[in-house]
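Notes follow once the structure below has been shown.
Here the complex is missing a single protein chain, while all its other protein chains stay put.
Chain IDs A and B follow the sequence of writing; residue 1 opens each chain.
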Amino acid sequence: MSAPLLAVENVGRRFGGFVALDGVTAQFEPNKVTSIIGPNGAGKSTFFNVLSGVLTPSTGSIRFKGQNLTGTRQHKFVHLGIARSYQITNIFPELSAHENVRVAAQAARSRYNIWRNRSHFPELGERADAALDSVGLGGKHNETAKFLAHGQQRALEIAIALVSDPEVLLLDEPTAGMGPEETKDMVALLEKLARDRTILLVEHKMKMILGLSDRILVLHHGRLIADGSPRDIQADPDVRRVYLGQNDGYA
Amino acid sequence: MDAELILIQLFSGVALGAILVITALGLSIIFGMLGVVNFAHGALFMIGAYAGLWVASLTGSFWWGLLVAPIMIGVFGMAIEWLLVRPLYGRSVDDPLLLTFGLSYVLVEAVRIVFGNDGIPFPTPSQLTGVANLGVGYFPIYRLFVIVVVAVVLLLLWLALEKTKFGLIVRAGSRDPTIMRVLGVNISKVWLLVFGVGVGLAALGGVLAGPMRTVNPEMGSLVLIEAFVVTVIGGLGSLLGSVVAGLLVGVAISMTALFAPEMGTIVMFALMALVLLVRPRGLFGKAA
Partner (left out) sequence: MERDMTVKSIPLAATSSGARKATDLAAALTNWRVLLSIAALCLLPWVLPSKALAVNVLVYGVLAMGYNLLFGYTGLLSFGHAAFFGAGAYVTGIAIGQFGVPWYGAVLLGVIGGGLLALAIGALSIRTRGIYFSMVTLALAQLVYHVALQASSWTGGENGLRGFTVAKIDIAGFSINFLDPVSKYYVLMVFAALALWFVSRILNSPFGAAIEAIRENETRARTCGYDVERTKLISFVLSGLICALAGTMSALHLAFVPLDVLHYQTSGMIVMMTLLGGASSFFGPFVGALAFLLMEDVFSLWTSHWQIIVGSIFILFVLFLPKGIWGTFLARVVR
């Protein structure tokens, strides 16, 4: 077992009296796909928000490559190497697909430069092009983002996260709202990305999760109730009871 | 300094604060439910004062003015929501703000056309003139009356929000409008009503303030800014925050006036700046 890239230790988050995340401890190794599953309200989104710096944990700590990230401001996460996508499409609607990704690439440098032109940094544009090509948006560079089809917007969402070349990619339901065809394309894309990246995935589509994941975490009422390979998880009686036993489990 | 004078000034501050509370509360209710910052709130306060004066002179009784004007202006507020604000839902949150800002321009000029540019004195009703002995000194009866009316209205509002089905809907709806739709509540009717109530509260503030100052077309702009300061200090959307911050600002202005009259307005802004530094979401504002 290689050293963990990302480790959470007893991480919890409360909202007033409500405990959304309750003492989760887990380690994530490089270049593995880990899915986080659980019924609605299990704390998956809170977990992702804590991992990406959107929320500061109420308890516990996050370590990335040995560095303590607890309390680090959100915009720094991507510079350190942790990028994320959102469940609800979260792009720059009035900008072109290319500019959506280019502006994301630009954030790593020359953020406050007012004396150069945007075009003065051609490598940013090239990286944006490459990211768009890699998610299958090759022909759509100049299209205004809001006019893209839903599946293309989801792909754009991933390209925005990808262009920073993150070591850890947090993907929040990348196939949300997609039909079977689009889902198939997305799964192929994720398989490609998973070769040289650590991916954490929140998903509902069980067949996809079982096919893609090296490992699955199961959250229930904010607690981590199971952690293991897809086969272990399918066999776990606790998981079967709270999650897979439900009718929509394999939907 | 004289302890009696300070106590009397404190009462003055509470009376001033009471007007601020009722006005800021209207602003806060509308924001909490609809997410709209009503920039015409000051203008509607001013129109409330004129309407109160008009009804009072028509009927010969201040009491009719006090009762009818807020209802009249409240209904006018509902018309504003229905006609002008409603088309903007789903657009940027800035749009209703810009629209009501333009509306305040129109309302102020309309009042100038109808009632003229000059201030009109609003006579204190004869039953409420004079002073009362509070034990520590004499205090204008009308100001006591303002404090009592605001306290009663606050109590009624609290009962309406806590004990009625409508209040339940309002409280739940301000947290999550989608739940309301799922439950089959006609949210646009609730919004209409809430906007009317909020505007009605501004108008009530205007009528109550009338006898304490002259009524003029400009009186709304200062009130709007004061109401903003109160809501920022108290926390936007928090009703308790409006009450506490309103009284705080009223007392602060009034106590400063005792020592350095020209600093009265400035101290209010200083208080706001301090709150922003220490607690940007306001004293009772919820965390984002």
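Here is the rule we go by: contacts are C-beta pairs under 8 Å (C-beta built on N, C-alpha and C of every residue); 3 or more make two chains touch, one makes a residue touch a chain.
Being a predicted model, the structure only gives us computed values, none of them experimental.
Thinking of the whole complex, not just what is shown, which of A:Ala42, A:Ala104 or A:Ile158 touches the missing chain?
Of the candidates A:Ala42, A:Ala104 or A:Ile158, A:Ala104 is in touch with the missing chain.
For the chain not shown, which residue from B:Leu7, B:Leu84, B:Ala172 or B:Leu258 touches it across the whole complex?
B:Leu84
Using the definition of touch stated at the top, determine which of B:Val93, B:Leu156 or B:Leu183 touches the missing chain.
With B:Val93, B:Leu156 or B:Leu183 as choices, the missing chain is touched by B:Val93.
When the complex is taken as a whole, what residues of chain B touch the one chain not shown?
Here the touching residues of chain B are 31, 35, 37, 84, 87-88, 91, 93-95, 97-99, 101-106, 108-110, 112-113, 221, 225, 228-229, 231-232, 236, 262-263, 265-266, 269-270, 272-273, 276-277, 280-281, 288.
Considering the entire assembly, which residues of chain A contact the chain that has been omitted?
Considering the whole complex, chain A reaches the absent chain at 52, 54, 73-79, 83-84, 86, 90-95, 99, 102-104, 106-108, 110-118, 121, 139-140, 142-144, 147-152, 160-161, 164, 179, 182.
The rule we apply is simple: only the chains that are shown with their structure count from here on.
Please report how many Å separate the Cα centroid of chain A from that of chain B, as a whole number.
46
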